[in-house]
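Here's a structure for you.
Only a part of the assembly is drawn; its chains keep their places, and the rest are absent.
Here the chain labels run A, B and C in written order, and each chain numbers its own residues starting at 1.
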Amino acid sequence: MSYDRAITVFSPDGHLLQVEYSMEAVRRGSTVVGVQGKDCVILAVEKRAIAKLQDARTIRKIVSVDDRTVLAFAGLTADARVLVNKVRVEAQSYRLTMEDAPSVDYLARYLAKIQQKYTQQGGVRPFGIATLVAGVNDDDKGKRPFLYQTDPAGTHSRWKAQAIGGRNAKSLREFLEKQYQDLNEDELTETKCVRLAVQALLEVVDSGAKTMEICVIREGGIKEMLKEEAVQVVVDEIEAEQQEEKRGPSGSD
Amino acid sequence: MSYDRAITVFSPDGHLLQVEYSMEAVRRGSTVVGVQGKDCVILAVEKRAIAKLQDARTIRKIVSVDDRTVLAFAGLTADARVLVNKVRVEAQSYRLTMEDAPSVDYLARYLAKIQQKYTQQGGVRPFGIATLVAGVNDDDKGKRPFLYQTDPAGTHSRWKAQAIGGRNAKSLREFLEKQYQDLNEDELTETKCVRLAVQALLEVVDSGAKTMEICVIREGGIKEMLKEEAVQVVVDEIEAEQQEEKRGPSGSD
Amino acid sequence: MSYDRAITVFSPDGHLLQVEYSMEAVRRGSTVVGVQGKDCVILAVEKRAIAKLQDARTIRKIVSVDDRTVLAFAGLTADARVLVNKVRVEAQSYRLTMEDAPSVDYLARYLAKIQQKYTQQGGVRPFGIATLVAGVNDDDKGKRPFLYQTDPAGTHSRWKAQAIGGRNAKSLREFLEKQYQDLNEDELTETKCVRLAVQALLEVVDSGAKTMEICVIREGGIKEMLKEEAVQVVVDEIEAEQQEEKRGPSGSD
């Protein structure tokens, strides 16, 4: 009853309640899906609760960390801005010191380290966000991009596909696992990845391309935000198929 | 029951209660309306509870941040003074360092960053204010001004039109959305914008130009506080129309 | 029930209870009245609970801030001394740095800024005082003095006439508003102002010039404490009139 008031204290069963509550804040955020392809990573974000008069550009949940690294977050927007600023400064500082761009692995580690720090020291609360980070590792010759995740506890890990944020993150993760089963990673072209990410988001959003933001990170960390029309095409395809499936047993590709 | 006493602590369902309570302080403040036109931004503030003998000039809720940037706030006046001072110092410092004026986007970000900081560190409480900021972004060739919002949580975003403060901010937002539906942004002249802003405020204030303060920010960040008489003219027009509408079905422009 | 223990914390309805309690300390202080004339400001203070053997000079509630600025306070005397010292040091420092005297506007802002600071940071309590400040603004060619108010929350504002401190501050404010209605500011000579201030204080004090302290701030910030006899003359006049009024319907000036 009182273990949750102090910040850096264990409960008798070994939990850090403040960290778990901050994960609840992530769960209350919008859904973010990441999919790793053979030569790309897709980050797809639910544009939940966008006010009609709000300029979507300033509330983006997909932001650049560096030339070659992109971050999508779920949770408290204000916390995210601060954490993103910290990692951006680190990225620039790394470039200056090392005369090289930081790898996505380095930046994901850095994000996790900062997040952990806010769970162990007094006088601060944990960051109320989880992130998916996509970018290039220097030791990858092909400059193929990879997908990482960090959470409020300060852990980081690499994923083939992952969903964070939202009440249905867990079932989305199962959806992704199920989809991946039947897939050969080498066949995972950009088109298939986008389709998979959109398909996942459609499980939680009401409808259409307007409620999604899709970013493609290609070889060498080159990124592109998909236009709404392009996303709509994918959405239409999927919905058409789902209609067909309902009508009768037909095969998907 | 006790989650709201500590400053930087999450509740079990992932809320930062102190931040939410500070938003309540914003709701207890007066209403501020911002409207984006094709080449201007209008900031309109309710002059609530102005004592008869008080000099209106010293309690203005619309203040300059920089040559080309104007800020209107809702919430605790004393907190606003402090936050405004901080952003003014930053604006000047930016000018000295960069030999250029800061963009409204930069200043809104800065405001939000400061506000977030006061939600995560111990020993301080969040700022009890939300702001609407209007100004010019340097990358806009036309020097067209834009409208931003920041809140106690430390988020910032751009809006076509927005209302903050007051118990009816939500319904005002809906009113603005409804009005905007029928409008083409390129047709949104200054006159139309002022009219829209006044119309919105008239939903919450009792009557007349005396209870309003209207600021027009034009291309290049040039600002003008409208005279009471000019506002009264608009008020009279709107009220006349509303009278007409009541009498019988007649068309608005 | 517990929101009032922590210093810098919001209550669920957006109040800063410590600030409101400190305003209660102001209300428990003696009454201070300020009146703005066409070329003067009057500060009038209730000398409540003066012990017979106490030297009135050392417990003055009207004190100099600078050559041209006078401050009257309501609330905790010890807190006032500290705040007055801070603003005096600032005034001197301003003179040294700027080679000019600070305006009353600048000093009122400074007072409010210090007072706000003590409401947002941990480890301190708010100042338990409100102030009325009278002085000259440099940009006023006529060197006409003006009247400002600051409160424990850290707000500051300019007034034509204002009353702070005491249980009846609110009704006094209404009294002043009523009196001002019938007055033309340009006709507000020093004599009329003094009379108005004394009249206001007589609403709350038991009797006579001994329970009042009156300070006149003239053009250029020149100040004069009125002698008890001079005040008594005004008191007598007012009481005579009031007697007359009671006896039958007669006109006031």
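Observations, loosely collected:
One rule holds in what follows: contacts are C-beta pairs under 8 Å (C-beta built on N, C-alpha and C of every residue); 3 or more make two chains touch, one makes a residue touch a chain.
Just so you know, these numbers come straight off a predicted model, no measurement behind them.
Of the identical chains making up the complex in this file, 3 are positioned in the shown model, whereas the full set numbers 7.
The rule is short, and it goes like this: only the chains that are shown with their structure count from here on.
Touching chain A and chain B at once is no chain at all. Copies chain B and chain C of the same chain sequence form an interface built mainly from non-equivalent positions, shared numbers / all numbers used being under half. Inter-chain spacing, taken between the CA centroids of chain B and chain C, is 32 Å.
Centre-to-centre, using mean CA coordinates, chain A is 58 Å away from chain C.
For chain C, the set of residues that touch two or more other chains is empty. Only residues 2, 4-5, 7, 17-18, 21-28, 51-55, 57-59, 76-79, 81-82, 85, 118, 122-128 of chain B touch chain C when the two sit together in their complex.
Touching chain B in their complex are the following residues of chain C: 2-3, 5-6, 8-16, 105, 109, 112-113, 115-117, 119-123, 148, 153-162, 173, 176-177, 180.
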